[in-house]
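Here the complex is missing one protein chain, while the rest keep their positions.
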Amino acid sequence: MMPTSIPQQELMEPGHTACQGCGATLAMRYALKALGKKTVVSVPASCWAVIPGAMPNRTLDIPMVYTPFAATGASISGLREALDIRGDSDYNVVGFAGDGGTADIGLQSLSGAMERGHNVFYIMYDNEGYMNTGVQRSGSTPYGAETTTTPVGLERNFKKQQKKIVADIMMAQGVPYVATATIAYPEDLIRKVQNARKITGPKFIQILAPCPTGWYYPPEKTIEVSRMAVQSRMFLLYEYSEGKFRLTKPSRPVTVKEYVQSQKRFSHMDENEIRILQEEVDRRWGELLEKESH
Amino acid sequence: MMPTSIPQQELMEPGHTACQGCGATLAMRYALKALGKKTVVSVPASCWAVIPGAMPNRTLDIPMVYTPFAATGASISGLREALDIRGDSDYNVVGFAGDGGTADIGLQSLSGAMERGHNVFYIMYDNEGYMNTGVQRSGSTPYGAETTTTPVGLERNFKKQQKKIVADIMMAQGVPYVATATIAYPEDLIRKVQNARKITGPKFIQILAPCPTGWYYPPEKTIEVSRMAVQSRMFLLYEYSEGKFRLTKPSRPVTVKEYVQSQKRFSHMDENEIRILQEEVDRRWGELLEKESH
Amino acid sequence: MREIGSKASIMTGNEAVAEGVRLARVGFISAYPITPQTTIVEKLAEMVANREISARYVEVESEHSAMAAVFASEIAGVRSYTATSSQGLLYMHEMLHWVAGQRLPVVMSVVNRAIGPPWNIWSDQSDSMNQKDTGWIQVYSESNQEAMDTLIMGYRIAEDSGVMLPFMSMEDAFILSHTSEQVLIPDQDLVDEFLPELHLDFRVDSDHPMGYGSYSTPDGPFMELKKDMMDSMWKSADTIRKVTQEFSEIFGRDYGGLIEEYMTEGAEYILVASGTVASTAKYVAGKMRENGMKVGIVRIRYFRPFPAEDIVRAVKGASHVGVIDRSVSFGSGGAMFNEVRAALYGRSDVPVTGFIAGIGGRDVREEDIEGMVNMMAAGKEGNVFINVRGGK
Amino acid sequence: MREIGSKASIMTGNEAVAEGVRLARVGFISAYPITPQTTIVEKLAEMVANREISARYVEVESEHSAMAAVFASEIAGVRSYTATSSQGLLYMHEMLHWVAGQRLPVVMSVVNRAIGPPWNIWSDQSDSMNQKDTGWIQVYSESNQEAMDTLIMGYRIAEDSGVMLPFMSMEDAFILSHTSEQVLIPDQDLVDEFLPELHLDFRVDSDHPMGYGSYSTPDGPFMELKKDMMDSMWKSADTIRKVTQEFSEIFGRDYGGLIEEYMTEGAEYILVASGTVASTAKYVAGKMRENGMKVGIVRIRYFRPFPAEDIVRAVKGASHVGVIDRSVSFGSGGAMFNEVRAALYGRSDVPVTGFIAGIGGRDVREEDIEGMVNMMAAGKEGNVFINVRGGK
Amino acid sequence: MLEVRFHGRGGQGAVTASKMLALASFLSGEYVISFPFFGTERRGAPVTAFTRIDTSPILLKTQVYNPDVVVVLDGKVMETVDVTAGMKPDSSIILNSPESPDDLGLRFKVATVDATRIAIDLGLGNRTNPIINTAMLGAFSKSTGVVNMDQIRQAISEMSPSRADVNVSAAEKAYNSVRTGW
Amino acid sequence: MLEVRFHGRGGQGAVTASKMLALASFLSGEYVISFPFFGTERRGAPVTAFTRIDTSPILLKTQVYNPDVVVVLDGKVMETVDVTAGMKPDSSIILNSPESPDDLGLRFKVATVDATRIAIDLGLGNRTNPIINTAMLGAFSKSTGVVNMDQIRQAISEMSPSRADVNVSAAEKAYNSVRTGW
Amino acid sequence: MVLVPLADASSRANHTGLWRTLKPVIDYSSCIRCEICWKFCPDNAINLEDGGSASSPNQKVASFSIPVIDYNYCKGCGICANECPEKCIEMEFEEE
Partner (left out) sequence: MVLVPLADASSRANHTGLWRTLKPVIDYSSCIRCEICWKFCPDNAINLEDGGSASSPNQKVASFSIPVIDYNYCKGCGICANECPEKCIEMEFEEE
C-alpha cells in the first residue's frame, strides 16, 4: 500500500469553527492543495463564511474575500481582471460557494461570469442545502430529503423536485472545463483541480460535501456517506474538458435505498418514493453513459 | 395553396408603439393566439414593457403585469399559486421576457421557478441584445455581433463569446417542456405553444425575434432574417418534451456567411471570424443531431 | 400575578409571528432563509405540512424573488406574507419600492439585524431604517405579544381601502426573535371578526384585461400617483389609531397608537426609543423615577408614517429630549434623531441629544440608558455613540 | 462672452462624465445598461475599443454584479468605476452597503431617474435619496462641467487615507445626461498632478493572507467599525473643502465646497435645492431680484456628508427658508426638508417650508419656483407638492 | 436668450439638428444648451428637441415653453402635435415643405424650405429616409440670422466629418432657397 | 426578579433548559423570559442562555450580567468561559459533576449533580450525547426552590411529550441526589 | 379609494399610421388571399374581411377573406410587401 499522493502543503489551518466531521472543510482543504498559495478565494455567505471564525481570525493562508451571497461570480470576475491589470496573472482566482449560493441565489452571477469567459475557477461545495442557516431546502437538495423548509409532516412535504445539477447546466452553457468530485476521493478531486489549472478560461467544479448536521448522520460517517453517494450513483463523478466527457464508473455499486438509509433526512421515505429516486438515478446514469459514448 | 392555419383570434391590439417591423410583437401575437384569452402575462423591463404605450394604454386583451427586470420567474410563480388558491387553475400563467431579461438578469429567477416545478410558461423572445436601452450586448448575443457595448473600434471588440443558449440550459436543468421557435414559422411556433399547454408543469420556449433597430437591417426583412437564421442553422428549432428531443432539419440551407451579410451588426466580420462562427454552428448542429438520435 | 388565559403559552418572537400569520389566514407565503428570520418560515412550513394553516408555502431562490412572488400573488388577490432580515431585506430593496408603488397590502416581518461587512447576525435597525422611504408602513415591537398582535393588525391597516400600502413589522434579532416569553393567542373567531377576507378590487382578471404597472411620461399621472401614496401614508396614521383602538376593544390589549408614552407625565428627561431598547429604557425609567430622576420614555411604534404630532405632544413638558437610534446613517446622524428634531423644529426649543447605541448587537444595558439620562442632565448635546470602545 | 479654451467642446453630461473617467485613469469599469445612464458606458466601451483609455470594460449581467465586480477589483487595488440609475441603483442596494463597509473608494455615477411602478425614465432624485444612509459620499451637479470635474475630484476625496469611502456622483436624467453644453476638458498632465495613482495598502496579496470582511460578534469590533465610518464621513467634509479648493487652484473652477451660495447675501427668501432645479432656481432668483424680491439660493452639492453647518450659516439672515425636494419619502416629507430642519433645530427659528417638485420628470418651471417664493412670502408652511394635478 | 424648438419624427435627426445649431452658436462664442425631450417611442414616432443660445452661461434648465423659433422637420408631425404651442406673436416657424409660406395659413412668421427635395437631390439618405437636418440649418441661418453659414459649415464638419461636403451643400442650397413669409 | 444563566456546549440543550425553566415558572403564574446568547458556532462550541423570572411583566431586555443562579451543563466549558462572571456574593452555581460541591473550590454557593450519570442510566441520549437538561432542572428545583417539581413535570411533558416519563424521572433523580454545598 | 397604476385603455386610440413614410397598397387583382400579409403584420394592421367567393380575383385563391390594410395603424414597415408571394403589395410614397 502506498501512502496518499495528495500534496502535503496545508493552506487551511486548524482552529476553524466548522462542525465536527464537516465535509465542506475537506473540500476547501483539498482544493487549496491543488491550487497552491498564489490563490485568492471569494466566499459568499455560507458555512464557509463562518468556518474561519470571528474577526480577527482567518483559517486560510491565502487571501479570502467575504462576498455578499449573490455576488460570487461577479466578484471573481472583478478580481481576475484587476489582478491581470496589476500584472498578477499568475494568481488563481477562485469562487468557493455552497450549493445554495450556487444553484439558487448565486446562479445568475455564476452564469454571467462563465459566459464572459474570465480565467477563473468556481468551486461549488455541495452539501445539498442551506446549512449555515440551519438546513433549508436548496435547488440542489435531492428528491426525498427532509429539510426545515420541506418538513415531512402530515402532508409529506419532503422535497418533491429532483436535484438541480449545476454542473450539467454549466456544460449546457459551454463552460470549457466542468467536473464533479467528492471528498471521499481526494486524489480524484485534486487531479481535477489540477487539470482545470491547465485551462485558461472559466472552470467549474462541483464537490459533493456531506454535512452531518444537515443530513443527520453521525459525524464519523462523512467520508463513508460521500463514498456511498458515488457508489449508489446518487452523485456521479465526471470530467468535461474542452468537449471531452469522461464518466467515472464506480465499483461496488450500492443501491439508492442503502444510501438513503444512511441518513436521517431520508428516513421517512417509503418504498415507492425510494423507487422514484432510484429510477431518476438510473435514467441519469444512462444519459451520461450515452453522453460519454461520443 | 391553403391559407394559414393559425388561429384568427387577436389578443394583441393595433396602436402599440413597437418599431416598424418589430419581430418581438409578432412573437407575442402568435403566442397569445395559441394561449387564448384565459391567460395572464408577466413582462419585465424590455421593449415589451414599452410597446403597449404609456399609461393608460394597454395593447393586450389579457391582464399584463409589469414586473421588475429580474423578477419574471418569481412573479409567475406567485401568480400561478395565487390563481390556484383562488380556484382559477384554468388560467395560463406566462412570463414573457427578452433575452437580457432571461439569459442575464432574469436567469436566476427563471431557473428557480422551473426548478420548483410550477405549472407556468416562460417565453423568452430573443432579439439577441438589450434593445429597449439601445442595443447592448446580452449573454444571448451571438459571436461576432457589434453592439454599443461591444463596439468594434480599433481593438475589434465585437462580442467574442458564443451565444449562451438558454433553452439548452433549461433542458440541462430537467424542465419537462423546452422548445425553440421563430416568427418566420408561426405555425410551428403556435403548435409548440399548444403542445406545451398539454403539459402540467414548467414550460420554456425561446423565440428568436429579429429586431431591425438592433440588428441593422431594413424593417421589411424581419421575416426573411428570421427564416435565414433557421436555414443557416444559426438558430436551431427543436422541441424537447418529457425526455423526447426532436430537431427541425431546415430545407434550403443558407451559409452562416449569407446570414451574417444580411445584417449590419456583423458587417465588420472577416473571413476568419465568419469561419469561427460557421464552425460553432456546425459543431452544435452535430451535437443536437446526436442528441436526437437516442 | 398575571392572569393566564386558556390559550396562553410561552413562545419565541418568531413563533408568535408565525402564529399571527396563521391567525390572519394568509393564503400565500414565500420566503428565503436568513438568520434570525429563519425560524419564522420554518415554523410556517411546518404548519403547512401539518395542515394547521391552509396556505401555500413557496421557498424561492432569493429575497428579491420572495418579494416578487408575493407581489404577484397579492396582485392576484391572495393575502400574502413574507419575512426577511438584514442582507435579505437589502437584496429586495428594488421590490419593496415596486410593491408599494403598485399599492399592494403585503405584510412582511423583518427581524432587525445588522448589515455587513463584517457579517454580523445580531440586532440593530440599520436594515429597516434603510428602507424607510420605500413607501412601506413601518412598525417596531417590543414584545412577542406585540409582534403577533401587530402582524394581525397589519393586514387590517394595509388592506384598508384608504391606505393600500404594504406593512413592515419589525422584531429585534434574538432579543425578540429567539426569546421566549408569554403570549396570549387570540381565538380564531375573534380574529376573523376583526380581519375580514381580502377583497382586492383590481385583482388580475381576464375578463377585465389591464396593464398592472404600465409606464408613465412626466405628463402622465406619475407624480399624482406618488403624491397619492404620500397622502395615503399620512392618512394611514388615523387608520392605525382606529384599528389599534378596535383591536384593544376586541382583544383587550391596548397599544395606544403610533407611539407609546411611558411615565412622560411630568418627565424632565424624555428618551425617545423603539423596539426592545425602549422596553429596557422603560425599566430603567421606572428605577430612576424611584431615585427621584424624572425620566419618561416615548416609544416609537410606527416610524412610518412618522408620528411627528404625537411626539411633539408627548415631549411638550420635558426639559431635555434624547433620541436613541439603533442604526447608523453615515454622514447625517441618527435617522430618528433627525426626524424628531425636524418634527420639533419651530414647535419646541428644548435641547435634543442623539444617542447611537446597540449597533451590531452590542447590548444596550441598564447603565447605558442611565448614562444617557445623566448626559442629558449634564446638558450634553449632539450625536453620541454609546458603549463603544474608544480611540483607535 | 465666454473665453473658449483650446479643449473646449460641447457635449452631453454623459459624455462629460465619460471624459472624466478617462482623465481619472480608471483601470477597471463594470456596468449594466439602463436608460439614461447607458450612453456613459457606451462611450466608455467605445473609448476602450479605440484605445483612448487603458481600462478593462466588463459588461456584467446585473447591477448587483456590476457593483460586486468593482468591489472585487477595487479590493485588488485597481481604480474602479461604475454607473447606473433608478432600478439599477436599487438593485445594487445590498452591494452599496458592502462596498462602503469594506472602505473601498469606488466612484460611481448615478443618473437620477424616477422609481417605478409605473416605469418612468425621467428625472427625480428618489433613487439616490433612497441610498443616503449606505455610507457613500453623495454629490449632485448642476452642469456638465461640474459633473466631469466632480468625478475627477471624487477619486481624490474617496481615496484620501482619512476618508476611504465610496463616492456617488449624481446627474439629473436627460436634463444633464442628454443635454449638450460647453465643457472645458482639462489637460491630462494637470489631472495626473492633481490625482495621484491609487495605492491601497490592504490590497489583495498572497504574501499577506487576510480575510477581507470577516464576521464580527457584538463584542467584536463591529460597532467600532461603523463608528469609524461615521467619523470618516464627517471628517470627509474638510477633505472635500480642501480638495475643491486645490482643484480650483489648478483648474480655475471654484465650486465652493459642500454647498454653493447664490445671492444669499441679504436674501429674505432662501431656497435650498440641488441639481438642475437649483440651477433654474438661480436663474429665477436673478430675475426676481430684478423685480425687488430678495431671493437667494443655497445649492446643496454634497448631501452626504450633510452640510449642516454650512446651511445654518448660509440661511442665517433669511426670514423664510424653502427646501425643494425632487424625491418622495413616504410618510415623512421631503428628505432634504427634514435634514435642513434638523440642522436648524435650536439654531434658527425662521419658518421652513418643504416643496416637493419635479417627480417623475415633471418639469420644474420658472413659474413653479416663483410660486414657491410667493408661498414663502405668504407665510405658507408644511409640505407642498408643486405642479401636481389636483383632486382625484 | 434665444429659444428654439425642433419637431420631427424618430430617425429624422431633430436631436442632431438641435445639437448642430448649438455647436454652430458655440463656435461663434455664445453659450448654448441643446437637449431632446426624450420619449420611449420608437423610430417613426414624434420627437421634440430644444436649443437655447445666450451670451452668458445658461442656468435655465427647463423645457422651452415659449420658443422664439420653431423648426419643423416633418409636416406630418403637425397632425398630432401642436407645433405652434407657446409661440409668441413675433416668434417664427421654419418648415420643411415644398409649399410657400403664405399657403400654410399660420398666424406666425413662417419660412419654408423643400429640405426633402434638397436632400434627395444631393443623395443624402434616400427617399424613405432623407437626411434633412443640415438643410434645415441652412434655412434657419438665413431666415433668423442667428448663426452664419461659416459657423454652420464648421459645425457640420465637426459633427458629420464623413459626408461634410454634401451636407454643407445642402445647408447652402437651403440657405439660398428658403422662402420667408415675413 | 430572579436571573439565571446557563452554560453548556452546542447540542447539550442549554437553550432548552433555559426555556423549560421559564415554562415551569410560567406555569406557576410568573412572568418569564428565556433567551440564548446566540453565536454562529457549531455543535460542540460553548453556548450561553438566560432566564428571567418575575412577578410582573419583564421589561428588561438585556443579557443577564449579574445572575442569581448559574447552571453549568458541562464542566469543560469552564476551561474557556468564566462561568462565575458577574455572580453576586450570594449567587449560587449548579454544576453537572460527579464531584461534591466542596471539592470544586468555588467561592460561591455550589450545588452538584451527576446529571450525565443519571441520563445514561435512564437511557436519555447516549454516552456521547447524554440528554441532561431535565436532570439539571430537577437539581435546580431542589437547590433553589424557585419552581417545584409539579411545574417541572408539566413543563417537561409540554416540551418533550414523546419521552416525558423518562425525563421526569431524570429530573426527580436529580432532585433527590443533588448535593448543595450551602 | 387610492390611485393605482393601472392601464386599461386600448391602444387603438393611438394612430401609429402617422409614423409611416411608405404606404403598402394591395393590388387586389393579383392577390390570392393567402393571408400571409395578415399573418406577418407586426402591427395587426391588416384585417381579413369577408370577401365572399364571388370576389375571388383569380384561380389561386386560397380563402374567402380579403386582406384590408387599416392605415390608422400601418407603420409602413414593408413586411407584407416583402413576404407577399404574389408580389402584389406595393410600397408607395405617402402623399403629403
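Which chain is which? They are A, B, C, D, E, F and G, in the order written, and residues in each are numbered from 1.
As a working rule, contacts are C-beta pairs under 8 Å (C-beta built on N, C-alpha and C of every residue); 3 or more make two chains touch, one makes a residue touch a chain.
Computed from a prediction, not measured in an experiment: that's the story for all the values here.
Peer 1: Please pick, from D:Phe202, D:Trp234 or D:Phe251, the residue that touches the omitted chain in the full complex.
Peer 2: Among D:Phe202, D:Trp234 or D:Phe251, only D:Phe202 touches the chain that is not shown.
Peer 1: Which listed residue (D:Ser161, D:Gln188 or D:Gln245) would be found touching the missing chain in the intact complex?
Peer 2: Of these options, the touching residue for the absent chain is D:Ser161.
Peer 1: Consider the whole complex, including the chain that is not shown, and state which of A:Arg29, A:Arg86 or A:Arg191 touches that chain.
Peer 2: Touching the chain that is not displayed is residue A:Arg29.
Peer 1: Which is it among D:Arg103, D:Arg326 or D:Arg341 that touches the chain not included here?
Peer 2: Considering all chains, including the one not shown, the answer is D:Arg103.
Peer 1: Of the residues in chain A, which ones touch the absent chain?
Peer 2: These residues touch the chain not displayed: 1-4, 6, 8, 10, 12-18, 20-23, 25-26, 29, 52-53, 55-59, 183, 186, 212, 218-224.
Peer 1: What is the set of chain D residues that contact the non-displayed chain in the whole complex?
Peer 2: Contacting residues on chain D, toward the hidden partner: 101-103, 161-164, 202, 208-214, 216, 221, 224-225, 228-229, 232.
Peer 1: Take the complete complex as the reference. Which residues in chain F touch the chain that isn't displayed?
Peer 2: Residues 9-10, 42-46, 75-76, 79-80, 97-98, 127-129 of chain F touch the chain absent from view.
We adopt the following convention: only the chains that are shown with their structure count from here on.
Peer 1: State, to the nearest whole Å, the distance from the C-alpha centre of chain A to the C-alpha centre of chain C.
Peer 2: The separation of the two C-alpha centroids amounts to 39 Å.
Peer 1: Round to the nearest whole Å and give the separation of the Cα centres of chain A and chain D.
Peer 2: Going by mean C-alpha positions, chain A sits 43 Å from chain D.
Peer 1: Any chance you could list the residues of chain G touching two or more other chains?
Peer 2: Touching at least two other chains: 1, 3, 5-8, 15-16, 19, 75-76.
Peer 1: Do you know which chain F residues sit against two or more other chains?
Peer 2: 40
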